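Every protein chain of the complex appears in place save one, which is left out.
In this document, chain identifiers A and B correspond to the written order of the chains, with residue numbering beginning at 1 in each.
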Amino acid sequence: MAEFLQFLFSGLTVGAIYALVGLGFSIIYNASHVINFAQGEFVMLGGMGTVSLMLAGLPMYVAIPLAVCLVVAVGLLLEKFAVEPARNAGVITLIIITIGASILIRGVVEVALGKDFHRLPSFTGETPIIIGGAALQPQGLWVIGALVIVVAALRWFFEHTRLGKAILATSYNPLAAQLVGIDVRTILLVSFGLSAALGALAGILTAPITLTKYDIGIMLGLKGFAAAILGGLGSSYGAVAGGLALGMIEAMSAGYISSAYKDAVAFVIILGVLFFMPSGLFGTRRTERV
Amino acid sequence: MQRPGGSLQSGFSAKDIGAAGAARGVAWLLTARHGGILALVALLLALPLFLPNNFYYDIAIKTALNAIVCVGLNLLIGYAGQISLGHAGFFALGAYASAILTSHYRWPGLLAMAAGALGVALVAFLVARPILRLRGHYLAMATLGLGIIISIVINREIPLTGGPDGMSVPALRIWDWRLTGAVTWYWISAGALVLAVWVSLNLVESPVGRALRALHGSEIAAETAGIEISRYKVLVFVVSAVFASIAGSLFAHAERFVTPVEAGFLRSIEFVTMVVLGGMASTFGALVGATILTVLPQVLTAFHDYKHVVLGAIMIGVMIFMPRGLVPTLMSLWRRRAP
Partner (left out) sequence: MTIVSRRHALGVLAAGAVLACTGAAQAQQPIKIGSFLSITGGASFLGDPEAKTLRLYADRINKAGGVLGRKLEIIIYDSAGDAKQAVTFARRLIEEDEVDMIVGGSTTGETMAVVPLVTEAEIPFISLAGANVIVEPVKKWVFKMPHSDRMAVEKSYQDMKKRGLTNVAIIGGSGGFDQSCRKEGHALAGKYGLKVVADETYAPTDSDMSPQLTKIKNTPGVQVIFGCGFGAPTSITARNWKQLGMTNIPFYFNHGVASQQFIDGAGGGAEGIRIPVPALLVAEQLPAGDPQREVSLAYIKAFKEAYNLPPSGFGGHAYDGLHIALDAIKRANSTDKAKVRDAIESTKRFIGADGIYNMTPQDHMGLSLDSFKMVEVRNNTWKLIE
């Protein structure tokens, strides 16, 4: 039982990380139908940014908000200079652009901040909490807690604020949204900024667990994308569910099947889900206009 | 004045016929199918004059093999309008099939290559139908997942594949000849490339190609018009996978060494970028894209630490300013200039 609980905790912690990254994908996709492959880099920038600010002498509680602001700025720049000019291009072109952006961001960090890996201290220490014989690291609780708060906050934002509702409206039908006076371009900027902030937050919260380095964005971005797809694009809850599911599958595979093949198992399951549910677990089924 | 019954009526002299004949000849040459291939052959014949040593030949070989993959991938992405972020998996399967069969089981090289291509065709056929039901980003994810699964299996099955460190590959033997050396492989790769381009161009201009383009335009409309879209999608997916597999097999014998990196996600992205950069729905665009992205890393070594910054900037820049890719954009600019 203790063993199962240990795998569960591990899966929840990792799953929460994937869920946060997947949420970032989901928000941008909802507003613009663009998959931002640079989302993983926002996560990396959050962690690396905080580390560098702290190395420069700033205390952690100043470095964190500052780092988040910087990442938001990067997100806005990305939208303005890389995505907006190519608004009407095809899916593939936008994929290449955002991948190019992720390479660029990685390259800049590589030169400016070096290639070493760094660690942020855990917020409330290292002593694990023992439940039922299994150890849960306190930082893991921070991540899961943050996920819960973020989901609740986003729900309130989308359903009860004008800006949030405007974003939702744009995701349902951009033309109609424009007709009622919503500036779609601003909505796009806001959604990139919001995703960047989410990504940065995820990076800062998880740096104590995963360690941060200039290239951690690649795999995290990939897993976050997988999480968003598994849950179904167009549904933020789906992204969260997808992320948690992915984390659990990985942990359970590592524990019970084979630690060497756990990633393969995860992807096989994702493929399986997609074969039977082509829009993911909770995705909105697309109607195609002829 | 034209009267039914032929042009040898009054009003047309021999000179006119000659001129008409010449015009038709030029038109024949200018079509992509004939003029393009001739230009390509001429280029490949002339290129060795500019290659001073084996290092350059090696780059040329890699370019040609990448181009073969891209030509196939272009059929899928450019003409049929599907996405594949996992094609490096097929490339690697072909490479490893050749490596394993010739190294562990001592099969003749060509047989191994054929077996690899057949195996890949089978795999592609089996996954094509369920995968190609997906659209857009879901399709991207499914192909991505496929590529990653292939990559993981190659990495883990160490006794068979040598694992992450790769395995060495014996030279290709055809009857009594042992094919090694950069120059030999240049000619082999060049020949394979010309063949691939010829097949691709013919496919595009055949009824299959027309069906594909209809599919790309609107799947539902195409289906309404009587085209069995899933059949054609599967066909082009399998064909592009086989192209990649054969290129992979050739690569294995040319480089004499394969590693699982060939199956990786980053390699798949490289191939897609080559196709998109050069120009989708353009066979020669795929060639240009492959050339640029194979040669570019060598040029970028001059930038040392900044190479990723430069690469990312180039990708973004080209896609923003030339979203249809280099060749179509340049060709439309050229056409606009003509009177």
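A few points about this structure:
One rule holds in what follows: contacts are C-beta pairs under 8 Å (C-beta built on N, C-alpha and C of every residue); 3 or more make two chains touch, one makes a residue touch a chain.
Note that this is a predicted model, so its numbers are computed, not measured.
Although one chain is omitted from the display, it touches the following shown chains in the full assembly: A, B. Note on the undisplayed chain: of the listed residues B:Ile229, B:Val295 or B:Ala313, the one touching it is B:Val295.
Within the entire complex, the positions of subunit B that touch the omitted partner chain are 39-40, 43, 47, 49-56, 58-59, 62, 155-156, 158, 163-166, 168, 255-257, 259, 261-262, 284, 287-288, 291-292, 295, 297-298, 301, 304-305, 307-308, 326-327, 330-331. Mapped onto subunit A, contacts with the missing chain fall at residues 3, 6-7, 9-10, 13-14, 17, 110, 115-119, 121-122, 126, 128, 130, 134-135, 137, 206, 208-211, 213, 215-216, 219, 251, 254-255, 258-260, 262-263.
In this section, only the chains that are shown with their structure count from here on.
One finds 34 Å separating the Cα centroids of subunit A and subunit B. On the subunit B side of its complex with subunit A, the touching residues are 77, 83, 130-131, 133-138, 140-142, 144-146, 148-149, 152-153, 156, 218-221, 265, 269, 272-273, 276-277, 280, 305-316, 319-320, 323. Within the complex, the subunit A residues that touch subunit B are 29, 35, 82, 85-86, 89-93, 95-97, 99-108, 110-111, 222, 225-226, 229, 233, 260-261, 263-264, 267-268, 270-271, 274-275, 278-280, 286, 288, 290.
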